[in-house]
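The complex appears here minus one protein chain, its other protein chains still in place.
== chain A ==
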Amino acid sequence: MAIEIEQPSVGLSKVAVSETHGEDSPYFAGWKAYDEDPYDESSNPSGVIQMGLAENQVSFDLLEEYLEQHSEASSWGKGSPGFRENALFQDYHGLESFRQAMAGFMEQIRGGRAKFDPDRVVLTAGATAANELLTFILANPGDALLVPTPYYPGFDRDLRWRTGAKIVPIHCDISNNFQITTQALEAAYEGAVAMNINVRGVLITNPSNPLGATIQRSVLEEILDFSTRKNIHLVSDEIYSGSTFSSSEFISIAEILEARGYKDSERVHIVYSLSKDLGLPGFRVGTIYSYNDKVVTTARRMSSFTLISSQTQHLLASMLSNKKFTEKYIKENRERLRKRYEMIIQGLRNAGIECLKGNAGLFCWMNLSPLLETPTREGEVALWKSILHEVKLNISPGSSCHCSEPGWFRVCFANMSEETLEVALKRIHNFMEQRKTARR
């Protein structure tokens, strides 16, 4: 009997088999549970309610209204000459009209307190791509970016996977409401140096995800001073800038730079996207705004790997240049998010749960530490599991955001209808009631 010789199967790369995509964390496990049993008002009222997805659905009707009234935006009209050029357009500079519209929109969000030059806008297919691209440009494999905790779980993948870069956490804790301090920055930097890791920059998210709070002016100044002292880059992911509940409370790093006359600004880069503020994540529109010419040139060329559809650019260019519409939208969107936020905060308070004081974003940062069996990561994961399987709510545990204090959870409130939010709050209320009676 012949013995089969087994041919070794053809191998894949380290990148392909690496765990860096982080798909095993609870952040993603919760999504799976939701996918298998999704809540639906009528057909599956006992399903899992998705509160782990930071998506903005509260202002769709405003967009739909615009599109209904401006159908020429989504078409090229009868015999329009624009179509040909558009269909062929794959220039990595991006449609000039769209870049202008983006720059103008970013200015509007900041209440005109900072100016943006359309020629510094580099387009990418989403902020995910923008963050990765910046990391490729600013860091060599093995180099590190300092990122304050807690941070968006996706960074572990976006900043590290293909780039080979490292994340060194800047530890923040509840003692000062998770604000970034110079001591924490210095400690993180020294820690990296001690491990022979080359620090290339600091990456902050402002307003913060998952905290749902804007960074104060004095803290931004400190971070900028720190970056200048160490001669490293500063990336400010301002993807939630249009989702602050009140316009005046958000201070962009751009404003700090303008106040300083743009001195030392070539180390600063801003990431933005339309996925949160405009609720259009499916459109894949992101941007890198850099004050550094070299970075702009490089990012632009590298954006060949992640271009935005010319059709989408054309569609959004006309929408975003309509100042009347954008002003109305920004104001209305803020108002609706604020109302939602207040609704969930009140609802949680009624259930005996406190949250970090927030003023932005599509989520709140909830404190469930009193409920932990043990004040540890394991205790938190256990609590998360019971909320997922018993209460049927998918929320994000702080440990997946690398929070150093156990018991915090990020809860999204803008990706559902008000009715669904009511249902979720009721479930939480019942859950808390049950625990109270169980203890007596």
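Everything below uses one rule, namely that contacts are C-beta pairs under 8 Å (C-beta built on N, C-alpha and C of every residue); 3 or more make two chains touch, one makes a residue touch a chain; residues count from 1.
Convention: contacts and distances are computed from a predicted model.
A single chain of the complex does not appear, and UniProt lists its protein name as "Probable aminotransferase ACS12", one of "Pre-rRNA-processing protein RIX1 N-terminal domain-containing protein", "Probable aminotransferase ACS12", "Ribonuclease P/MRP protein subunit POP5" or "Small ribosomal subunit protein uS9m".
Shown as candidates are A:T128, A:T205, A:T326 or A:N367; the residue that touches the absent chain is A:T128.
Among A:R162, A:R338, A:R377 or A:H429, only A:R162 touches the chain left out of the display. Checked against the full complex, the candidates A:N86, A:Q216 or A:S247 give a single residue touching the omitted chain, namely A:N86.
When the full complex is taken into account, the listed residue touching the unshown chain is A:F136, out of A:F136, A:Y329 or A:W384.
When the full complex is taken into account, the listed residue touching the unshown chain is A:V295, out of A:V219, A:V295 or A:I387. Panel shows chain A; residues 7-17, 21, 23, 53, 55, 57, 60, 63-64, 67-68, 71, 74-76, 78-79, 83-93, 96, 115-117, 119-120, 125-126, 128-129, 132, 136-141, 143, 157-158, 161-162, 200, 231-233, 254, 257-258, 262, 264-267, 279-285, 290-298, 301-302, 304-312, 315 of it touch the chain omitted from the view.
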